[in-house]
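Please read the structure below before turning to the comments.
All protein chains but one are shown at their positions in the complex.
By written order: A and B. Residues from 1 in each chain.
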Amino acid sequence: MADASVIVAQVIFGLIRGILLGCVFALIALGLNLVWGIAKVVNIAHGELVMLGAYGAYFLNLFLGFNPLLTAPIDAALGLAAGLGFYFAILHRELRGKEAITLQSEMVTLVATFGLSLAISNLANIAFTGNFVGIPFDAGSIEIGFLQIPLAGIYVAVLSVVIISLTHVLLNRTYLGNAIRAYSQDIPAAKLMGINPTAVAAIGTGLAFAVTMAGGAFLTTLFPTGINPYMGALYAPISYVIVVLGGPGRMWGSLVGGLTLGIVIDVGQIFLGVEIAYAVAFLLLIPVLLLRPEGILR
Amino acid sequence: MNFGRLLRSAPTLWGLAGFLVVLAVWGPWIPTFVLTLLINLLLFASLAYSMNFIAGLTGYVSFGHVVFMGTGAYAWGYVVGTFGWHPLAGIVAGAAVGLVLALGIGSVALRFRGVYFAIATLVTALAARNIILVIPALGDGQGIILNLGFEPLTWFYTIWVILGIQVGLTYWVTHGRIGYGLRAIKSDEDAAKALGVDAARLKLFVFAFSGLFAGAAGALNVWTLSGVFPEPAFDLLFSLQMLAMVIIGGMGTLLGPLLGAVAVYLPHNYFLTVAVGAEFIVIGILVTFFALVVPQGIVGALRRYVPTLRGIIE
Partner (left out) sequence: MTITIAAVEVHKRFGGVLALRDVSISVAEGQVVGLIGPNGSGKSTLLNVMAGVERPTAGRVVLDGKRVDGLPAHRIVERGVAKTHQIPRPFLGMTTEDNVTVAALYGSWKVRDAGAAREQARKVLNLIGLDGQADALAASLTVQTRKRLEFGRAIATGARILLLDEIFAGLSPDELREAIRLFTHVQEEIGFGALVVEHVMPAVLTISEHVVVIEEGRKIAAGTPSEVVRDPNVIEAYLGTEAARAAT
């Protein structure tokens, strides 16, 4: 049995790492949450977007020597374009003219994005090869007592929280945000208020993709060799759990969900090992779904 | 009953039966190379019919079906490797484990609708793989290696029997009382309940079949590979391909899963020699296309646009 103080130190370190990781998880999940909350679409290709964000950062660093933190805005711009394209290519034909999004539409977009996820990850596998790559990036670290905390992790965590806050402000304090919220609650009423539903849904999707790809760029600093065409298969389910934990459509919920998952994974692995820690994190979804009253559980 | 009328009453069923009989009779003379292709094709078809029971008949899209394959495979590996059971008995064990697991998972997950069910099944499959990885009796993540020899004809007839049962069962549950109940649930579950349909029981019933056959197919799959390893046994791509086959072929139809299996297996086999992984690009694009443009799948589209086929294929 290890010394008690060693365990305490490990737990504290796991906790800090979990919080830093959780903030980035929250940002990634925020992207899923936005499309889910606004357009009622659960994007199964969400994980591939994270992957593309990470590769975006990787190639910008590799070829142009970008600092990975500075790749996030470029990734976000690409995400915005991708989101608008995605809306008009995939979602528009299913959502246009609908007064409310039915279960059937939900399933159609679910399956359509599932096909995309399969195609994109395997296309990436051919284009980028299946090797794990990463960005060499060391921003130094700070020492608090016996703890060494990498500064890069702190930067991306803080930036993630800033972006989540800005999204919150955008949604609650601006005309565009009001339009988006009106659309997400009641499409006919939004139309009566003079809101163009197509424009709002498209912009919302673009915003969601921008945030997700930026999150993908931030991840590269936390996992130095974690970039791979199939990495989406991990971040998509993590995002689903986070959004369900925090409640679809609730932006702060993503932060709470992200922190919960980050801590469960990073502290959990100290006692349970990596595999079981992730299994627990995934299975958190089930009791949450069971305990939710109306809406999810019927 | 006269034979002609019997044939006319269920042409698709008899067509499928004829196809299976031809395969069975031809069996011993099939060249080994073709036989191995056929075994894989029938295995895919069997997985498609398994998924069809739940996703096709009730509209509950499961992303985690590989969990039944994977546990079926491990059950097979365990009873054959540790207890020295005959591999065929191992298939039965795989089916039994698939059934029991489906009853367990289904009784919780089937309470969640739509995307929530899809997500719940997905995380369950991911968690199950992680848990299997650390169980010492199941090879501690290293897998179970068995050397049983190359028996293509036995594999062929085994998957043939499994598939035959599935086709018959699919016909049985889609016709008659259960079929009405399932179509009602798929269309509007609350409205179905308001007419007395015990939706929870009916869903669990077909989900149990779904798990049973996925378990059996998973067991047969690892028999042909002579060993069980966690990554391939729980490869999420199986779940996704099962779903792809049903979507492409036609959800809830009798012929659709077989057509879907052909549509998914062909690119598989073709790209195997050209560019590994490229088949999933094709399959993925097909899935997206079908979801948005032809949501009724091949069979549904044929019924819709070719009126003469309406009374023939289902």
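The definition used in the following text is that contacts are C-beta pairs under 8 Å (C-beta built on N, C-alpha and C of every residue); 3 or more make two chains touch, one makes a residue touch a chain.
Not measured: the values here are computed from a predicted model.
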Interface partners of the hidden chain - shown chains only, full complex considered: B
Option touching the unshown chain, where B:197, B:225 or B:262 are the choices: B:197
Touch criterion as defined above, residue of B:164, B:181 or B:218 at the omitted chain: B:181
Contact set of subunit B toward the excluded chain (per top definition): 175-177, 179-181, 183-184, 187-188, 190-200
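Here, only the chains that are shown with their structure count from here on.
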Approximate Å spacing (C-alpha centroids) for the pair subunit A, subunit B: 32
Subunit B - residues contacting subunit A, complex: 59, 61, 63, 108-109, 111-116, 118-120, 122-124, 126-128, 130-131, 133-134, 141, 190, 236, 240, 243-244, 247, 275, 277-278, 280-281, 283-292, 295
Subunit B-facing residues of subunit A, complex: 42, 44, 90, 93-94, 103, 106-123, 125-126, 130, 233, 237, 240-241, 244, 273, 275-276, 278-280, 282-283, 285-286, 289-290, 296-298
